[in-house]
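See structure below.
The complex appears here without one of its protein chains, the remainder shown in place.
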Amino acid sequence: MSAPPAKTELRQEEKAILEALSSKLGSRITVAYSKPNRIKIIVSPIDLIEVATCARDDLHFDQCANVTGTDFPKDKQIEVTYHLGSIEGAGLRRIILAIACRVPSATPELPSLIEVYPSVNYHEREQAEMLGLVFKGHPNLSRFLLPEDWNDIPPMLKAYRLPGRLEGE
Amino acid sequence: MAAITNFEDFAKRILKIVFWLLIILPMVILPLFYIFYVLPIEISCNFNVLNCSQKIDWSLALYMFDPTKMNPLDPTSYISQLGLGATSPLFKVSTFPGLTFAALLSSMVIWYERKLLAKMQYRVGPLYAGRIEGILQSFADLFKLLFKEIVIPAKADALFFISVPFALMAASGALLAVIPISPTNYIALSPYSLLIAIAILGFFPIITVLAGWASSNKFSFIGGIRALYQMISYEIPLIISVLSVVILAGGSLDLMGIVNAQSKIWFIIPALLAAIVFYLTAMAEVERIPFDIPEADSELVAGWLTEYTSMVFGVINLAIYIKLYALSSLFTLLFLGGWQGPAPIPALAWFLIKTLIVMTIFIIPRGFNPRVRLDQLIGLGWLWLIGLSFANVFIAVILRASGLL
Amino acid sequence: MSIPAEAGLYTQAVDDDKLTVSIGPQHPGAGHFRFTITVEGDTIVDAVPDPGYVHRGAEKQTEYRNYLQSIPMLERSSLTDVTNIIMPYSMAAEELMGIEIPPRAKYLRMIMSENQRILSHLYWMAIQGIFLGHSTSFMWPMGDREMFIDLGQILGGARVTYSFAIPGGVRNDLPEEFKGRAIKTFNHFERRLVDYERIFYNNPLFLKRTQGVGVLPRKEAISLGVVGQTLRASNVKSDVRIDEPYNFYKEMDFEVPSFDTCDTWARCMVHLIEMRQSMKIMRQCLDKMPSGPVRAKLSPQQRTIVGEAYTRIEAARGAMSFHIISDGSTKPYRVKISVPSMRNLIALPRLLIGSHVADMPAIYWSLDYWPVEADK
Partner (left out) sequence: MTNIISGTFKAFVAGVRQLPKRRMTMRYPDAQIDLKGYYTYDPKLGVAKAGYKGRHILWLDKCTGCQLCSIACENISQAIEMVKVNRAQPNNKKSIFPQVDYAKCVFCGLCVDACPFYALGMTQDFNLVSTTKKALVYPPEKLAIPPNVTRTKVEFKIEPDDAFHD
């Protein structure tokens, strides 16, 4: 019953995306994993806008579905992952392309993708306040979900513990 | 008001309630007296209406006393007619065709409306108050409202804020004064009762704007302005639609006369367009769904009623329902032949049956219609209703000129 | 009078022609959500949404619980759509645990998910009715919702929060009386939908209020990344059930509605048609369901692989996706929920600006925004 899911081969679309990415951007991207329907690449914050523009214009990923920020205190880094989806691209609707970039925890600054994808607006705003990230170029990074009188470190950082919870519980 | 902890507080609260009741009663009745006793004496002039070659004698514009027995310049002749009997003016104003009767009828109509809507909406409606299908629900609500605190917002203009329910009640009550409900049951007779009724309807937009402005609340303000827009743009088609009835009735502005003119045929047949226009405009006047734009609860909380609480709110609502009753009876008088009907049923019963049917027709659209938008409503009013009512005026003139009616 | 900027205060010039009105959170039209609109006459010139009134930190709380224990807590984010919010979570957890759930469990999840879709749409329809001032259209769906709540109760054992689609399958098998009751309910409700059309969807006043109101063109809908009914009403035939079929949606025969009018009316119609399609799917599920186990054996302290999973499904309001990063322990390292409400919220200021004040509730609710779900 609990057999691992059968390994399925990557289909043509995924391969085409991987090829296009490697031919366009070469060594500036690293492919973290490529599963059926899911591809994740890692870029440096400097290349982020260029890669995103490439994904939008050449690969037809026309919207951003999700932005995840994850704190990795062991590496002293924060990873920001943009999950891009496509509506207009032929055969691409099932594919989610994730572009991740890591920024140091001390200076969590990275360019905002709002010029490329207008749909990241609220996602970036939410992650900015949840992890203390600074999206350069974002027009409005004011308080979003947290209470107005929030006076603590950003809550999604691992250093923040929920009140009443012991360490390691 | 703080919670009741001892008898002193309790007594204070009761006194406060009695105080407000004492204020409400004279505030309702005094304006009536002012309008119907003092004004007719003071104003005395002559001019023509509709070129009907009638001279208006304002001293006889509206009388509740027997004009033959009184001297307009001698106040004692009024007092000598005062009394408490069933034919006395005081009884008429306060009880039978007047305020109490209308208020009781309105409260029953509130219950009836809730029950009817509940049946349409797959529910049971009021169920427990009064044993029989919640028939006393309105009274339960009344007592609940009486025991609520009256909150006047800190930044509100307290005088105007609190005067609104009284003004509304007075205007609605004044509307009742000119509406006869049978050949023998009436408060005041006047050759110009229709004109007076329409004039009183003109008060309502002012009161609602006053309410919206005095509440010092943005929602109230928007609601008040909307009410102003709506009532003003719907008053014109209302008046024009009534005009065709007046023409059909041979230029009579007396509601009694109009009813008597319908002995052959009810005016709803020759003046069908006018009846439709009157129905729509009256619905807009009393702010009923689909025309309840001024109190649109989803966008404006409760519109111009937002800040009103307690019995103040109750009085406003009661006034609105009395207005609904008054407009329904106007519809009955103007288009459905008033109290006329086959003999075994008395005239008063005919009138009430017809009025209740008209009220049902006023109520039922609430069950299956959404609210219209302000610009659509005003467009409908200025584009269609005015045109339709004018068309009916021409029809009436043609019918009149050709001698068919 | 000038106030120094260091004081953290600022002054704002007052424009006498404009009125700023705060809609919510106590406003009946907004629930646990607030937006401020600036009106000029009857036109909205500015709209600023302000969510966060019911933010409970669901994402943070999952880090303290194992995969099973998060289920009741996550459900409460989206009370009309409970199965659809925990299903992608369970799917992601199963992917990380490396298990495959039995086919019968998938069918049961589909039944529950479609039932939830109808429940959510009926709730939506009720509120849309009352927002347009149509109180009958509030009461009817709320009444008929009971039938589907009862269906959910028979299968899931609770009226609202079933905790049904847990990692490893579903909690319990289909009771015997479910099928007969479901078919009865569908037969009755399909007739009721005709009544709904008569009283609400074909009502001329309803058409007047919704047609041409809040138009979101196809191109903008795609670039803003809206999902669900909002996207489909903007002439995009996109549905995760078709685009990336999960469970057994590949074998189901149903259609995805889309309209080219892109307005509030289209968004209302999409909801109506989807309810019919949901019942169609449920009928097919009940016929095709294989027998077999419904739950894979799974320890509550099941360990996961190191890695991440991104799953998405078509929830009642649109594409709901979970991004779970695992460090191999019994608890997730990071859970990110991308909820359809939050993704549709971005269209709200875009649609409100330039519209009438009276259209504000109709536009707002046509996006099917559920504040608790968006705030997480």
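Here are a few things to note about the model shown:
Order of writing sets the chain letters: A, B and C. Residues in each chain are counted from 1.
Everything below uses one rule, namely that a contact is a pair of C-beta atoms (placed from the backbone, for glycine too) under 8 Å apart; a residue touches a chain by one contact, two chains touch by 3 or more.
Just so you know, these numbers come straight off a predicted model, no measurement behind them.
Although one chain is omitted from the display, it touches the following shown chains in the full assembly: B, C. Within the whole complex, the absent chain has one touching residue among C:21, C:44, C:68 or C:110, and that is C:68. If you put the hidden chain back, the residue from C:18, C:184, C:219 or C:288 that touches it is C:184.
Of the candidate positions C:154, C:215, C:242 or C:256, contact with the hidden chain is made by C:154. Set against the missing chain, the residues B:28, B:120 or B:225 yield one that touches it, B:120. Of the options C:271, C:295 or C:356, the residue whose C-beta touches the omitted chain is C:295. Chain C residues in contact with the hidden partner, per the touch definition given at the top, are 64-66, 68-69, 71-73, 136, 143-144, 146-147, 150, 153-158, 161, 163, 171-175, 181, 184-185, 187-188, 191, 195, 198-200, 202-205, 207, 293-295, 297, 300. Against the chain not displayed here, chain B makes contact via residues 116, 119-124, 127, 364, 367-369.
What we mean here is this: only the chains that are shown with their structure count from here on.
Taking the mean of each chain's C-alpha atoms, the chain closest to the overall C-alpha centroid is C. The interface with the largest number of contacting C-beta pairs joins chains A-C. If you average the CA atoms of chain B and of chain C, the two centres end up 46 Å from each other. The multi-chain contact residues of chain C, meaning those touching 2 or more other chains, do not exist; every residue touches at most one other chain. Residues 1-5, 33, 37-38, 40, 62-66, 68, 70-71, 81, 83, 85, 87-88, 93-94, 96, 98, 117-119, 121-123, 126, 130, 143-147, 155-156, 160, 162, 165, 169 of chain A are the ones that touch chain C when the two sit in their complex.
Across the complex, chain A is touched by residues 51-52, 55, 57, 59-61, 64, 95, 97-100, 102, 222-225, 231, 236, 238, 243-244, 293, 296-298, 307-308, 310, 312, 319, 321, 323, 325, 333-334, 336, 338, 342-343, 345-346, 375-376 of chain C. On chain B, the positions that touch chain C within their shared complex are 117, 120-123, 218-219, 222, 289-290, 292-293, 296-299, 301, 366-376.
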